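All protein chains but one are shown at their positions in the complex.
So, chain A:
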Amino acid sequence: MSLRDLITHSKGLPSQGGSPAFVEPWQAEAFAMVVALHDRGLFTWDEWAHALSAELKRPGALEDASDYYHCWLEALETLVVTKNVAARSEVEALAASWQRAAHATPHGEPIRLENDPDRS
């Protein structure tokens, strides 16, 4: 996608300066977790900028930045792991558990981790 397309796209979307800040709720949550963890002192903003930059610079980063919050989440996970808050395997196992819980929850009801049939 060219810069021109990106600009036009931003202009076409609602809200005062163009496009909405977050396209999906998980993006907003991932964003806010980083702000909260920084407030808490888990990392400096410089550490964060470098972690995010490392993800954004990976080969295959999309020209239209639609993977921006994927990179954001990846960087957050990396910091959580390097700061020894949790192991990556722990995050992955819990994510799988949330997906099973979602699948087992009837449509329209809130998803709860307890609904994961495999949860021990």
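Methods note: a residue touches a chain if its C-beta (ideal position, glycine included) is under 8 Å from a C-beta of that chain, and two chains touch if they have at least 3 such contacts; residues count from 1.
Note that in this section contacts and distances are computed from a predicted model.
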Suppose you had to identify the omitted chain by its UniProt name; would it be "ABC transporter substrate-binding protein", "GLPGLI family protein", "Polyamine aminopropyltransferase" or "nitrile hydratase"? "nitrile hydratase"
Residues of chain A touching the missing chain are 1-4, 6-7, 9-10, 16-22, 24-26, 28-33, 35-40, 42, 44-46, 48-50, 52-53, 56, 61-65, 68-70, 73, 76-77, 80, 85-86, 90-92, 94-99, 102-107, 109, 111, 113
